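Only a single protein chain was left out; the remaining protein chains are all shown in position.
Moving on to subunit A:
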């Protein structure tokens, strides 16, 4: 069997197969960041089980000078450090790819593939010969393989050293030990291993972009957006968001004079309490948010209805994972869309913001706090595990220092004193949004009783049909107002006139961008619309109606956003073709391009056939 080894520069996939809890994460991250420092975009993804120690974990790094950040699929170089998953890992390598492994213990020939180049290195021997402490032996083995792989790929030793120096600035002892381990790996590779066909070469395609996970970005957005109360309950993949909020607050939200905190974080007893605390804080005029995932949203449902009906600002960040039930808690999906959009009993509808990357996680989280106050209603930020828990290259964060918070319609003591009429649930501006007062505002004016039962425009308990209808219709009016306040969709027009369109949202973005260029290369052209919020502005309907067919690409089984779209605009379902990916791995450009190409070719064949018949 003849085999041509893959040759590629700045365009390949390397995957590290590790054991959870072995300390590989920081070594792998350093590897990815080194490539970025060489000016070459990377997109790493953690693939991990619901486990703390012992089970397999992978770190997949796509190196791509062109800047495609979606998952590619396939592996060109496997760093196989986990005997448990050896077989599957070896199988996953592309023909002509490379297998890097620890050959301290010999393995029979049958365990290898003939169409893959094998690179063995006695990692355990080297590490054990150098370090006495068992934990050190394990940790530095990770750095040794990073050194060896970096050497094989022709990477710049200086870049990695600089990174290590920055990371261990305050810990000189660890710094030297890490640099020593790095060189052990590099030197061994230089002396004993043959060069391979994969190279990393310095480029200039990273620019001023930043590298951060969406959860940290959303947490920072909440800091900038003025959240002062956060209540949460631990759940993967959202826990790191609350933890990041805590650490940013410790840095940036402490009163320099008194040392006191300008924030309050409660790790609640469950998600019901989390949303309850947020509801109470929102009612009382503080900006508050909770962060959770699907099962948490399910528990919050009763409160979400209360906040909708009693019109209380609430921000919920849903880092989506695979459902239903415990589902695939460490895998990504966009499968809470309907559960969030129509959360709770009775007639309800909620505003959803759909960020595509950490930059928008930052933007939308800050904006959600404004929207919640402006619209006096729950606002969901629908991110997912793929964006939330993976570091992603994105545009740097921006903040305009002249920006003030939009606190919405809050009637002040002065206005009440001046005799301004206050009807808590009265539409005075025609936008469906009433005025509210904060508790404690005025001694004799502006107090009202908040309740989940129906009431008249002056907040007086009422079970009269007309009062109920007035209120429910006003809530619809308010939802309509939201259309112009939420982030608008982004249209991309095809290079040639297109009769097909594609709609997508959230973490599908990078793969969609890439799929469009793949399709263009095949002379398949389509306009695209990236939806960034619900309720959908009118432009979304226009986009669907102005195309013969529209593909809707989603990462769930039931085409949830498609249902929402068809339902809200009363569209003919035949106009919207679903493209669905929901196995828990992030969607790829290959998948999208193949699915769309099949449809488009099929459609053009049948179009020609009908012309012939005509």
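Operating definition for what follows: a residue touches a chain if its C-beta (ideal position, glycine included) is under 8 Å from a C-beta of that chain, and two chains touch if they have at least 3 such contacts; residues count from 1.
The definition used in the following text is that contacts and distances are computed from a predicted model.
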item: Protein name as given in UniProt for the chain not displayed, "2-oxoglutarate ferredoxin oxidoreductase subunit beta", "Rhodanese-related sulfurtransferase", "ABC transporter permease" or "Insulinase family protein"; value: "2-oxoglutarate ferredoxin oxidoreductase subunit beta"
item: Hidden partner chain, touching residue among A:158, A:270 or A:421; value: A:270
item: Sole contact to the chain not displayed, among A:215, A:390, A:441 or A:511; value: A:441
item: Contact with the hidden chain (one of A:184, A:218, A:231 or A:565); value: A:231
item: Touching residues (missing chain, whole complex) on subunit A; value: 36, 206, 208-212, 220, 223-226, 228-229, 231, 252-253, 255, 258-266, 268-270, 272-286, 288, 302-303, 306, 396-401, 403-405, 437-444, 447-453, 461
